[in-house]
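Every protein chain but one is kept in place in this view of the complex.
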Amino acid sequence: MVNHPQAQAVGAERRLLELGLTLPPPPTPFGAYVEATRTGNLVFFSGMLPVVDRKPRYIGRVGGALTTEDGRNAAETATLSALAAARDFLGSLDRVVRIVKLGVYVATEGDFRDHPKVADGASEMLLSVFGEEKLSGRVVLGVASLPLGVPIELELVLEVED
Amino acid sequence: MVNHPQAQAVGAERRLLELGLTLPPPPTPFGAYVEATRTGNLVFFSGMLPVVDRKPRYIGRVGGALTTEDGRNAAETATLSALAAARDFLGSLDRVVRIVKLGVYVATEGDFRDHPKVADGASEMLLSVFGEEKLSGRVVLGVASLPLGVPIELELVLEVED
Partner (left out) sequence: MVNHPQAQAVGAERRLLELGLTLPPPPTPFGAYVEATRTGNLVFFSGMLPVVDRKPRYIGRVGGALTTEDGRNAAETATLSALAAARDFLGSLDRVVRIVKLGVYVATEGDFRDHPKVADGASEMLLSVFGEEKLSGRVVLGVASLPLGVPIELELVLEVED
């Protein structure tokens, strides 16, 4: 994509189309909670899993049964869920002003150290969709286990339009 | 409870009474930090443990020495601590506009996957006290260990009245 002023004005919804990405149905809660909460211009989302239609797409830990590449793919799947949840809550991804926080929690086994490569599965997709100027910081942790046995959970806080 | 307009107006303090819940003394810090910080209309609380009078009520990991039911009970105990901390900081739970974030961190062992059932111990109590309209999203992780050896830690961010 040529980097001229108009390109910067291309919204996230159009970028999604250009990238050929199709969002899954938005996730639904596995308990007594909601998928997103707005306070002022911030929206805090529930943890997003690599789950489609309530079924885990990946099971296991990175560094154990799963490779770094598996983890990266799971991070991409969870990101699509997060985008679906955001569109469902906001009506359109074009209402996202910036990503405020991205947490990437990776279930790991043994002495796995390549968390950043796994997390880039999420970050790079968000970069493609929202552009560099809306990119956030990132908190990446290796955890002992995740709900349903999945290898990845994402935490997302977005700043949205009035 | 009959779901008529007045019922929705019942505050959290009155619901607490109706539920017969008694709050423990508010938690005190285990180090160089405070229990809550306000910025604008948001209050960020310190991690809340299933600890009363500085003594852990539960020790161990869920999926190991502790069952899912133990984990759920520990989540309820930690929620009572969180409510005590919130009342102590705010003066009254009626000043809570909405829950913005609930993090539930469960110390797990082995291939435990029922994190949502454990986390519902916290979510369902918050639902009972604050009502559905103030319920938040939820981030649930299985962690390797927690301070003092407890199985549960809660993270809470609240939006409060001016």
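Some observations on this one:
Note that the chains are named A and B in the order they appear, and that numbering of residues resets to 1 at the start of each chain.
One rule holds in what follows: a residue touches a chain if its C-beta (ideal position, glycine included) is under 8 Å from a C-beta of that chain, and two chains touch if they have at least 3 such contacts.
Remember, predicted model here, so these are calculated numbers, not experimental data.
Which of B:90, B:127 or B:148 touches the hidden chain is settled by the complete complex: it is B:148.
Annotation for chain A: contacts to the undisplayed chain at residues 40-42, 63, 98-102, 107-109, 111-113, 115-117, 119-120, 123-124, 126-127, 135-144, 157, 159.
Touching the omitted chain from chain B are residues 29-37, 39-40, 42, 44-47, 103, 105, 107, 141, 143-149, 153, 155.
Assume only the chains that are shown with their structure count from here on.
For this pair, chain A with chain B, the centres built from the Cα atoms lie 26 Å apart.
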